[in-house]
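Chains shown are a subset, placed as in the full complex.
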Amino acid sequence: MQQPIQIKVINGNTFDAMTQGINESAQSVRFPHTTIATTQPKAGPESIESYYDEYLAIPGILEEIILSGDEFDAFVIACWGDPGIEAARELTTKPVIGIAEASMYVANMVAARWGVVTTQHRTLDMIEKTIHKAGFAHRCVSIRTSGIAVVETETARAATVDSLEAIGRSAMVEDKAEALCLGCAGMSGLDHELEQRLGIPVIDAVAAAVKMAEALVSLRKQTSKALTYKYPDAKRIKGFPEYMQPRSEE
Amino acid sequence: MQQPIQIKVINGNTFDAMTQGINESAQSVRFPHTTIATTQPKAGPESIESYYDEYLAIPGILEEIILSGDEFDAFVIACWGDPGIEAARELTTKPVIGIAEASMYVANMVAARWGVVTTQHRTLDMIEKTIHKAGFAHRCVSIRTSGIAVVETETARAATVDSLEAIGRSAMVEDKAEALCLGCAGMSGLDHELEQRLGIPVIDAVAAAVKMAEALVSLRKQTSKALTYKYPDAKRIKGFPEYMQPRSEE
(Lines give C-alpha, C1' and ligand atoms only; values in the text may rest on other atoms or scores of the structure.)
Protein backbone atom coordinates (compact mmCIF):
# COMPACT_ATOMS: atom_id res chain seq x y z
CA MET A 1 0.00 0.00 0.00
CA GLN A 2 1.20 3.42 -0.95
CA GLN A 3 2.17 5.71 1.92
CA PRO A 4 0.35 9.02 1.78
CA ILE A 5 2.58 11.90 0.66
CA GLN A 6 2.20 15.36 2.19
CA ILE A 7 3.60 18.20 0.13
CA LYS A 8 3.71 21.82 1.08
CA VAL A 9 3.77 24.17 -1.88
CA ILE A 10 4.97 27.65 -0.99
CA ASN A 11 4.03 30.45 -3.32
CA GLY A 12 6.98 32.84 -3.33
CA ASN A 13 4.83 35.95 -3.14
CA THR A 14 1.92 37.18 -1.02
CA PHE A 15 -0.69 37.50 -3.74
CA ASP A 16 -3.73 35.41 -2.71
CA ALA A 17 -5.01 34.90 -6.22
CA MET A 18 -1.73 33.45 -7.31
CA THR A 19 -1.58 31.15 -4.31
CA GLN A 20 -4.98 29.87 -5.36
CA GLY A 21 -3.89 29.45 -8.96
CA ILE A 22 -0.81 27.57 -7.88
CA ASN A 23 -2.89 25.38 -5.62
CA GLU A 24 -5.25 24.47 -8.43
CA SER A 25 -2.36 23.50 -10.67
CA ALA A 26 -0.71 21.48 -7.94
CA GLN A 27 -3.91 19.69 -6.98
CA SER A 28 -4.71 18.89 -10.59
CA VAL A 29 -1.59 16.79 -11.09
CA ARG A 30 -1.04 15.17 -7.69
CA PHE A 31 -1.39 11.45 -7.35
CA PRO A 32 -4.41 10.28 -5.31
CA HIS A 33 -2.26 9.38 -2.34
CA THR A 34 -0.74 12.86 -2.24
CA THR A 35 -2.04 15.71 -0.12
CA ILE A 36 -1.03 19.21 -1.04
CA ALA A 37 -1.17 22.31 1.13
CA THR A 38 -0.43 25.52 -0.70
CA THR A 39 0.58 28.53 1.32
CA GLN A 40 2.19 31.88 0.96
CA PRO A 41 4.60 33.79 3.19
CA LYS A 42 3.19 36.05 5.84
CA ALA A 43 5.56 38.78 4.74
CA GLY A 44 6.98 39.65 1.34
CA PRO A 45 6.08 41.22 -2.00
CA GLU A 46 2.86 40.62 -3.86
CA SER A 47 4.90 39.65 -6.90
CA ILE A 48 8.56 38.88 -7.62
CA GLU A 49 9.83 40.87 -10.57
CA SER A 50 13.15 42.21 -9.38
CA TYR A 51 16.08 41.04 -7.28
CA TYR A 52 14.76 43.31 -4.53
CA ASP A 53 11.40 41.57 -4.55
CA GLU A 54 13.14 38.21 -4.54
CA TYR A 55 15.38 38.90 -1.56
CA LEU A 56 12.56 40.36 0.51
CA ALA A 57 10.49 37.29 -0.26
CA ILE A 58 13.04 34.74 0.89
CA PRO A 59 12.84 35.10 4.69
CA GLY A 60 9.07 34.60 4.47
CA ILE A 61 9.53 31.53 2.30
CA LEU A 62 12.02 30.07 4.75
CA GLU A 63 9.68 30.81 7.64
CA GLU A 64 7.05 28.66 5.93
CA ILE A 65 9.44 25.73 6.04
CA ILE A 66 10.46 26.31 9.62
CA LEU A 67 6.85 26.53 10.78
CA SER A 68 5.95 23.25 9.14
CA GLY A 69 7.65 21.02 11.65
CA ASP A 70 7.51 17.39 10.62
CA GLU A 71 4.12 17.65 9.04
CA PHE A 72 5.28 17.50 5.44
CA ASP A 73 7.32 15.04 3.39
CA ALA A 74 8.54 17.54 0.85
CA PHE A 75 8.44 21.22 -0.03
CA VAL A 76 7.99 23.06 -3.30
CA ILE A 77 9.15 26.64 -3.71
CA ALA A 78 6.74 28.03 -6.29
CA CYS A 79 8.58 30.87 -7.92
CA TRP A 80 10.61 30.50 -11.13
CA GLY A 81 14.08 31.40 -9.88
CA ASP A 82 13.87 29.03 -6.92
CA PRO A 83 14.44 31.81 -4.37
CA GLY A 84 16.21 30.71 -1.22
CA ILE A 85 16.33 27.06 -2.19
CA GLU A 86 19.76 26.33 -0.77
CA ALA A 87 18.77 27.83 2.56
CA ALA A 88 15.52 25.90 2.53
CA ARG A 89 17.52 22.72 2.07
CA GLU A 90 19.60 23.58 5.12
CA LEU A 91 16.47 23.82 7.25
CA THR A 92 15.11 20.34 6.71
CA THR A 93 16.01 16.79 5.79
CA LYS A 94 12.92 16.69 3.58
CA PRO A 95 13.42 17.25 -0.15
CA VAL A 96 12.94 20.83 -1.29
CA ILE A 97 12.17 21.34 -4.98
CA GLY A 98 12.30 24.54 -6.95
CA ILE A 99 9.84 24.97 -9.78
CA ALA A 100 12.49 26.36 -12.12
CA GLU A 101 14.79 23.37 -11.81
CA ALA A 102 11.86 20.93 -11.99
CA SER A 103 10.52 22.51 -15.17
CA MET A 104 13.94 22.46 -16.80
CA TYR A 105 14.40 18.78 -15.98
CA VAL A 106 11.05 18.03 -17.57
CA ALA A 107 11.94 20.14 -20.61
CA ASN A 108 15.20 18.23 -21.00
CA MET A 109 13.31 14.95 -20.99
CA VAL A 110 10.95 15.91 -23.80
CA ALA A 111 12.95 18.26 -26.01
CA ALA A 112 16.51 18.74 -27.24
CA ARG A 113 16.24 22.53 -27.32
CA TRP A 114 13.80 24.54 -25.26
CA GLY A 115 12.96 28.07 -24.28
CA VAL A 116 11.58 30.02 -21.35
CA VAL A 117 8.73 32.51 -21.73
CA THR A 118 8.08 34.89 -18.91
CA THR A 119 6.77 38.23 -17.68
CA GLN A 120 8.59 41.55 -17.24
CA HIS A 121 11.46 42.42 -19.54
CA ARG A 122 13.67 43.25 -16.60
CA THR A 123 13.70 39.64 -15.42
CA LEU A 124 15.85 38.58 -18.38
CA ASP A 125 19.03 38.56 -16.30
CA MET A 126 17.38 36.66 -13.43
CA ILE A 127 16.12 34.01 -15.84
CA GLU A 128 19.50 33.69 -17.53
CA LYS A 129 21.31 33.30 -14.23
CA THR A 130 18.86 30.62 -13.15
CA ILE A 131 19.49 28.63 -16.33
CA HIS A 132 23.24 29.18 -16.23
CA LYS A 133 23.44 28.09 -12.59
CA ALA A 134 21.49 24.94 -13.41
CA GLY A 135 23.95 24.05 -16.17
CA PHE A 136 21.50 24.31 -19.08
CA ALA A 137 22.91 27.14 -21.16
CA HIS A 138 23.40 24.55 -23.93
CA ARG A 139 19.81 23.36 -23.82
CA CYS A 140 17.95 26.64 -23.44
CA VAL A 141 17.94 28.35 -26.84
CA SER A 142 15.47 31.14 -26.16
CA ILE A 143 14.40 33.45 -23.38
CA ARG A 144 11.47 35.64 -24.27
CA THR A 145 9.83 38.21 -22.04
CA SER A 146 6.34 39.51 -22.69
CA GLY A 147 6.36 42.69 -20.64
CA ILE A 148 3.28 41.66 -18.71
CA ALA A 149 3.35 42.08 -14.95
CA VAL A 150 3.21 39.05 -12.70
CA VAL A 151 -0.13 40.08 -11.19
CA GLU A 152 -1.63 40.30 -14.65
CA THR A 153 -0.99 36.58 -15.12
CA GLU A 154 -3.89 36.18 -12.71
CA THR A 155 -5.97 39.29 -13.39
CA ALA A 156 -5.64 39.38 -17.17
CA ARG A 157 -5.63 35.69 -17.96
CA ALA A 158 -6.73 35.88 -21.60
CA ALA A 159 -4.26 38.60 -22.50
CA THR A 160 -1.55 36.59 -20.79
CA VAL A 161 -2.23 33.53 -22.90
CA ASP A 162 -2.26 35.55 -26.10
CA SER A 163 0.98 37.23 -25.16
CA LEU A 164 2.63 33.92 -24.28
CA GLU A 165 1.43 32.43 -27.53
CA ALA A 166 3.05 35.31 -29.42
CA ILE A 167 6.43 35.14 -27.74
CA GLY A 168 6.31 31.35 -27.71
CA ARG A 169 5.86 31.34 -31.45
CA SER A 170 8.86 33.63 -31.85
CA ALA A 171 10.88 31.23 -29.70
CA MET A 172 9.83 28.36 -31.97
CA VAL A 173 10.33 30.08 -35.29
CA GLU A 174 13.33 32.30 -34.68
CA ASP A 175 15.22 30.31 -32.05
CA LYS A 176 13.99 26.81 -32.90
CA ALA A 177 12.78 26.06 -29.40
CA GLU A 178 11.04 22.69 -29.29
CA ALA A 179 9.40 23.04 -25.88
CA LEU A 180 8.69 25.93 -23.53
CA CYS A 181 8.96 26.41 -19.79
CA LEU A 182 6.43 28.81 -18.32
CA GLY A 183 8.82 31.01 -16.37
CA CYS A 184 6.45 32.26 -13.71
CA ALA A 185 4.25 30.50 -11.16
CA GLY A 186 1.42 32.80 -12.18
CA MET A 187 1.30 31.06 -15.55
CA SER A 188 0.46 27.78 -13.87
CA GLY A 189 -2.48 26.10 -15.54
CA LEU A 190 -1.90 27.66 -18.95
CA ASP A 191 0.24 24.84 -20.28
CA HIS A 192 -2.45 22.76 -21.94
CA GLU A 193 -4.05 25.73 -23.69
CA LEU A 194 -0.67 26.86 -24.98
CA GLU A 195 0.27 23.35 -26.08
CA GLN A 196 -2.89 23.29 -28.15
CA ARG A 197 -2.11 26.61 -29.75
CA LEU A 198 1.60 26.04 -30.34
CA GLY A 199 1.84 22.30 -30.88
CA ILE A 200 4.89 21.76 -28.68
CA PRO A 201 5.24 20.73 -25.03
CA VAL A 202 4.68 23.59 -22.61
CA ILE A 203 5.78 22.97 -19.05
CA ASP A 204 3.78 24.15 -16.07
CA ALA A 205 6.61 24.58 -13.60
CA VAL A 206 4.47 24.16 -10.49
CA ALA A 207 3.02 20.92 -11.77
CA ALA A 208 6.50 19.70 -12.68
CA ALA A 209 7.78 20.40 -9.18
CA VAL A 210 4.89 18.62 -7.50
CA LYS A 211 5.72 15.49 -9.47
CA MET A 212 9.41 15.77 -8.59
CA ALA A 213 8.43 16.08 -4.94
CA GLU A 214 6.28 12.97 -5.11
CA ALA A 215 9.16 11.20 -6.83
CA LEU A 216 11.71 12.07 -4.18
CA VAL A 217 9.44 11.15 -1.30
CA SER A 218 8.59 7.89 -2.93
CA LEU A 219 12.32 7.19 -3.42
CA ARG A 220 12.85 8.05 0.27
CA LYS A 221 15.65 10.43 -0.71
CA GLN A 222 16.42 13.18 1.74
CA THR A 223 18.52 16.30 1.61
CA SER A 224 22.16 15.53 2.25
CA LYS A 225 23.40 16.85 5.57
CA ALA A 226 27.02 16.05 4.74
CA LEU A 227 28.33 19.55 4.23
CA THR A 228 26.63 22.29 2.25
CA TYR A 229 23.09 21.68 3.45
CA LYS A 230 23.87 20.97 7.10
CA TYR A 231 21.50 22.68 9.55
CA PRO A 232 22.56 26.29 10.07
CA ASP A 233 24.90 26.55 13.02
CA ALA A 234 23.48 27.93 16.25
CA LYS A 235 23.79 31.69 16.46
CA ARG A 236 21.89 34.85 17.22
CA ILE A 237 19.89 36.31 14.35
CA LYS A 238 18.72 39.75 15.42
CA GLY A 239 15.24 40.92 14.60
CA PHE A 240 13.88 37.48 13.81
CA PRO A 241 11.52 35.53 16.04
CA GLU A 242 12.76 32.85 18.37
CA TYR A 243 11.63 29.97 16.15
CA MET A 244 13.80 31.26 13.35
CA GLN A 245 16.98 31.18 15.44
CA PRO A 246 19.22 28.29 14.41
CA ARG A 247 20.05 26.00 17.26
CA SER A 248 22.56 23.25 17.69
CA GLU A 249 22.47 20.58 14.99
CA GLU A 250 19.10 18.87 15.21
CA MET B 1 -9.36 8.66 -10.04
CA GLN B 2 -5.78 8.11 -11.07
CA GLN B 3 -5.26 6.77 -14.57
CA PRO B 4 -3.14 3.64 -14.56
CA ILE B 5 0.42 4.23 -15.84
CA GLN B 6 2.21 1.62 -17.92
CA ILE B 7 5.97 1.89 -18.00
CA LYS B 8 8.34 -0.24 -19.99
CA VAL B 9 11.79 -0.47 -18.47
CA ILE B 10 14.42 -1.64 -20.94
CA ASN B 11 17.59 -3.11 -19.54
CA GLY B 12 20.36 -2.05 -21.89
CA ASN B 13 22.05 -5.43 -21.88
CA THR B 14 21.00 -9.04 -22.36
CA PHE B 15 21.92 -10.39 -18.94
CA ASP B 16 18.82 -12.01 -17.44
CA ALA B 17 19.90 -11.61 -13.83
CA MET B 18 20.33 -7.92 -14.30
CA THR B 19 16.96 -7.56 -15.97
CA GLN B 20 15.49 -9.23 -12.90
CA GLY B 21 17.41 -6.97 -10.55
CA ILE B 22 16.29 -3.92 -12.45
CA ASN B 23 12.73 -5.13 -12.37
CA GLU B 24 12.81 -5.60 -8.61
CA SER B 25 14.12 -2.10 -8.12
CA ALA B 26 11.57 -0.63 -10.47
CA GLN B 27 8.67 -2.52 -8.91
CA SER B 28 9.75 -1.55 -5.42
CA VAL B 29 9.32 2.18 -6.03
CA ARG B 30 6.38 2.35 -8.43
CA PHE B 31 3.16 3.94 -7.31
CA PRO B 32 0.20 1.52 -6.89
CA HIS B 33 -1.43 2.73 -10.08
CA THR B 34 1.71 2.05 -12.09
CA THR B 35 2.42 -1.14 -13.95
CA ILE B 36 5.97 -1.91 -14.93
CA ALA B 37 7.21 -4.35 -17.54
CA THR B 38 10.93 -4.87 -17.56
CA THR B 39 12.52 -6.32 -20.66
CA GLN B 40 15.84 -6.71 -22.34
CA PRO B 41 16.88 -6.51 -25.99
CA LYS B 42 16.82 -9.68 -28.05
CA ALA B 43 20.28 -8.87 -29.33
CA GLY B 44 23.21 -7.14 -27.74
CA PRO B 45 25.97 -7.58 -25.16
CA GLU B 46 25.52 -9.20 -21.78
CA SER B 47 27.00 -6.08 -20.19
CA ILE B 48 27.90 -2.58 -21.36
CA GLU B 49 31.44 -1.67 -20.38
CA SER B 50 32.85 -0.15 -23.54
CA TYR B 51 31.69 2.07 -26.36
CA TYR B 52 31.60 -1.04 -28.53
CA ASP B 53 29.22 -2.76 -26.13
CA GLU B 54 27.10 0.37 -26.01
CA TYR B 55 26.73 0.81 -29.74
CA LEU B 56 25.91 -2.86 -30.31
CA ALA B 57 23.28 -2.60 -27.60
CA ILE B 58 21.43 0.35 -29.05
CA PRO B 59 19.59 -1.21 -32.01
CA GLY B 60 18.18 -3.85 -29.67
CA ILE B 61 17.09 -1.18 -27.22
CA LEU B 62 15.37 0.76 -29.99
CA GLU B 63 13.69 -2.39 -31.21
CA GLU B 64 12.11 -2.78 -27.78
CA ILE B 65 10.48 0.60 -28.18
CA ILE B 66 9.30 -0.05 -31.72
CA LEU B 67 7.77 -3.38 -30.77
CA SER B 68 5.80 -1.85 -27.93
CA GLY B 69 3.21 -0.13 -30.07
CA ASP B 70 0.89 2.01 -27.98
CA GLU B 71 0.89 -0.28 -25.02
CA PHE B 72 3.08 1.87 -22.80
CA ASP B 73 2.86 5.41 -21.51
CA ALA B 74 6.57 5.89 -21.00
CA PHE B 75 9.90 4.15 -21.47
CA VAL B 76 12.97 3.89 -19.28
CA ILE B 77 16.36 3.04 -20.73
CA ALA B 78 18.11 1.27 -17.90
CA CYS B 79 21.79 1.74 -18.54
CA TRP B 80 23.83 4.56 -17.02
CA GLY B 81 24.91 6.44 -20.13
CA ASP B 82 21.38 6.54 -21.56
CA PRO B 83 22.38 4.70 -24.76
CA GLY B 84 20.37 5.65 -27.80
CA ILE B 85 18.05 7.97 -25.92
CA GLU B 86 17.75 10.61 -28.64
CA ALA B 87 16.83 7.96 -31.18
CA ALA B 88 14.35 6.43 -28.79
CA ARG B 89 12.70 9.81 -28.48
CA GLU B 90 12.37 10.02 -32.25
CA LEU B 91 10.45 6.75 -32.30
CA THR B 92 7.60 7.68 -30.02
CA THR B 93 5.59 10.54 -28.62
CA LYS B 94 5.75 8.90 -25.21
CA PRO B 95 8.35 10.19 -22.77
CA VAL B 96 11.64 8.30 -22.77
CA ILE B 97 13.77 8.62 -19.66
CA GLY B 98 17.40 7.67 -19.24
CA ILE B 99 18.52 6.44 -15.85
CA ALA B 100 21.67 8.55 -15.91
CA GLU B 101 19.84 11.83 -16.41
CA ALA B 102 17.14 10.85 -13.91
CA SER B 103 19.68 10.01 -11.23
CA MET B 104 21.57 13.25 -11.78
CA TYR B 105 18.37 15.28 -11.48
CA VAL B 106 17.62 13.56 -8.19
CA ALA B 107 21.17 14.13 -6.98
CA ASN B 108 20.88 17.83 -7.81
CA MET B 109 17.72 18.06 -5.75
CA VAL B 110 19.26 16.61 -2.60
CA ALA B 111 22.91 17.68 -2.72
CA ALA B 112 25.02 20.61 -3.83
CA ARG B 113 27.97 18.44 -4.84
CA TRP B 114 27.69 14.79 -5.79
CA GLY B 115 29.70 11.95 -7.25
CA VAL B 116 29.24 8.88 -9.41
CA VAL B 117 30.52 5.48 -8.40
CA THR B 118 30.69 2.80 -11.02
CA THR B 119 32.25 -0.39 -12.35
CA GLN B 120 35.17 -0.86 -14.76
CA HIS B 121 37.98 1.70 -14.79
CA ARG B 122 37.71 2.03 -18.54
CA THR B 123 34.24 3.57 -18.30
CA LEU B 124 35.65 6.78 -16.81
CA ASP B 125 35.49 8.61 -20.13
CA MET B 126 31.94 7.39 -20.85
CA ILE B 127 30.78 8.58 -17.45
CA GLU B 128 32.47 11.95 -17.84
CA LYS B 129 30.95 12.50 -21.27
CA THR B 130 27.50 11.65 -19.91
CA ILE B 131 27.85 14.21 -17.13
CA HIS B 132 29.38 16.85 -19.41
CA LYS B 133 26.61 16.40 -21.98
CA ALA B 134 23.97 16.79 -19.28
CA GLY B 135 25.52 20.08 -18.17
CA PHE B 136 26.54 18.95 -14.67
CA ALA B 137 30.32 19.27 -14.73
CA HIS B 138 29.92 21.91 -12.00
CA ARG B 139 27.82 19.68 -9.76
CA CYS B 140 29.63 16.37 -10.12
CA VAL B 141 32.81 16.55 -8.03
CA SER B 142 33.88 12.93 -8.13
CA ILE B 143 33.88 9.95 -10.47
CA ARG B 144 35.19 6.79 -8.90
CA THR B 145 35.52 3.42 -10.60
CA SER B 146 35.82 0.22 -8.65
CA GLY B 147 37.22 -2.09 -11.27
CA ILE B 148 34.43 -4.59 -10.77
CA ALA B 149 32.77 -5.98 -13.87
CA VAL B 150 29.13 -5.23 -14.57
CA VAL B 151 28.11 -8.89 -14.28
CA GLU B 152 29.70 -9.04 -10.86
CA THR B 153 27.22 -6.45 -9.62
CA GLU B 154 24.72 -9.30 -9.80
CA THR B 155 26.91 -12.35 -9.18
CA ALA B 156 29.11 -10.91 -6.43
CA ARG B 157 26.63 -8.74 -4.63
CA ALA B 158 28.40 -8.50 -1.28
CA ALA B 159 31.77 -7.69 -2.78
CA THR B 160 30.10 -5.06 -4.92
CA VAL B 161 28.62 -3.32 -1.92
CA ASP B 162 31.92 -3.35 -0.07
CA SER B 163 33.71 -2.00 -3.07
CA LEU B 164 31.14 0.76 -3.59
CA GLU B 165 31.36 1.66 0.07
CA ALA B 166 35.12 2.02 -0.25
CA ILE B 167 35.12 4.23 -3.34
CA GLY B 168 32.08 6.10 -2.06
CA ARG B 169 33.94 6.97 1.10
CA SER B 170 36.87 8.28 -0.95
CA ALA B 171 34.44 10.41 -2.93
CA MET B 172 33.09 11.83 0.33
CA VAL B 173 36.39 12.40 2.09
CA GLU B 174 38.70 13.39 -0.72
CA ASP B 175 36.30 15.07 -3.14
CA LYS B 176 33.64 16.22 -0.68
CA ALA B 177 30.80 14.53 -2.51
CA GLU B 178 27.57 14.91 -0.56
CA ALA B 179 25.51 12.33 -2.46
CA LEU B 180 26.31 9.49 -4.84
CA CYS B 181 24.76 8.23 -8.05
CA LEU B 182 25.08 4.52 -8.62
CA GLY B 183 26.48 4.59 -12.13
CA CYS B 184 25.32 1.20 -13.33
CA ALA B 185 21.91 -0.41 -13.56
CA GLY B 186 23.39 -3.52 -11.99
CA MET B 187 23.80 -1.62 -8.74
CA SER B 188 20.07 -1.09 -8.53
CA GLY B 189 18.76 -1.97 -5.10
CA LEU B 190 21.99 -1.24 -3.27
CA ASP B 191 21.13 2.35 -2.47
CA HIS B 192 19.58 1.88 0.95
CA GLU B 193 22.36 -0.38 2.21
CA LEU B 194 24.98 2.11 1.02
CA GLU B 195 23.08 5.04 2.51
CA GLN B 196 23.19 3.28 5.85
CA ARG B 197 26.90 2.64 5.59
CA LEU B 198 27.88 6.06 4.24
CA GLY B 199 25.31 8.39 5.73
CA ILE B 200 24.64 10.35 2.56
CA PRO B 201 21.97 9.99 -0.14
CA VAL B 202 22.75 7.26 -2.64
CA ILE B 203 20.68 7.30 -5.81
CA ASP B 204 19.41 4.14 -7.44
CA ALA B 205 19.27 5.33 -11.02
CA VAL B 206 16.62 2.85 -12.14
CA ALA B 207 14.33 3.85 -9.32
CA ALA B 208 14.91 7.52 -10.09
CA ALA B 209 13.96 7.00 -13.73
CA VAL B 210 10.78 5.14 -12.90
CA LYS B 211 9.64 8.08 -10.79
CA MET B 212 10.50 10.54 -13.57
CA ALA B 213 8.49 8.42 -15.99
CA GLU B 214 5.49 8.43 -13.67
CA ALA B 215 5.90 12.19 -13.32
CA LEU B 216 5.93 12.86 -17.04
CA VAL B 217 2.96 10.64 -17.76
CA SER B 218 1.01 12.23 -14.97
CA LEU B 219 1.88 15.66 -16.37
CA ARG B 220 0.72 14.45 -19.80
CA LYS B 221 3.97 15.72 -21.32
CA GLN B 222 5.05 14.09 -24.53
CA THR B 223 8.21 14.13 -26.57
CA SER B 224 8.37 17.20 -28.78
CA LYS B 225 8.00 16.42 -32.46
CA ALA B 226 8.93 19.94 -33.50
CA LEU B 227 12.35 19.30 -34.95
CA THR B 228 15.05 17.15 -33.39
CA TYR B 229 12.84 14.30 -32.23
CA LYS B 230 10.54 14.12 -35.25
CA TYR B 231 9.87 10.57 -36.42
CA PRO B 232 12.75 9.33 -38.59
CA ASP B 233 12.09 10.09 -42.23
CA ALA B 234 10.98 7.20 -44.41
CA LYS B 235 13.91 5.40 -45.97
CA ARG B 236 15.42 2.00 -46.57
CA ILE B 237 17.50 0.58 -43.74
CA LYS B 238 19.28 -2.49 -45.06
CA GLY B 239 19.56 -5.57 -42.92
CA PHE B 240 16.88 -4.57 -40.45
CA PRO B 241 13.41 -6.13 -40.30
CA GLU B 242 10.42 -4.50 -41.90
CA TYR B 243 9.03 -3.17 -38.63
CA MET B 244 12.22 -1.25 -38.03
CA GLN B 245 12.00 0.63 -41.34
CA PRO B 246 10.95 4.23 -40.81
CA ARG B 247 7.85 5.16 -42.73
CA SER B 248 6.23 8.44 -43.56
CA GLU B 249 5.58 10.68 -40.56
CA GLU B 250 3.05 8.94 -38.35
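Each chain carries a letter (A and B) given by its place in the written order, and its residues are counted from 1.
Simple rule for what comes next: a contact is a pair of C-beta atoms (placed from the backbone, for glycine too) under 8 Å apart; a residue touches a chain by one contact, two chains touch by 3 or more.
These figures come from a predicted structure and were not determined experimentally.
All protein chains share one sequence; of the complete assembly in this entry, 2 are displayed, while the total copy number is 6.
By definition in this document, only the chains that are shown with their structure count from here on.
Mean C-alpha position of subunit A lies 26 Å from that of subunit B. Partner subunit B is touched in their complex by these residues of subunit A: 1-2, 29, 31-33, 86, 89, 95-97, 101, 105-106, 108-113, 134-139, 172, 176-179, 192, 199-201, 203-204, 207-208, 211-212, 214-216, 218-224, 226-229.
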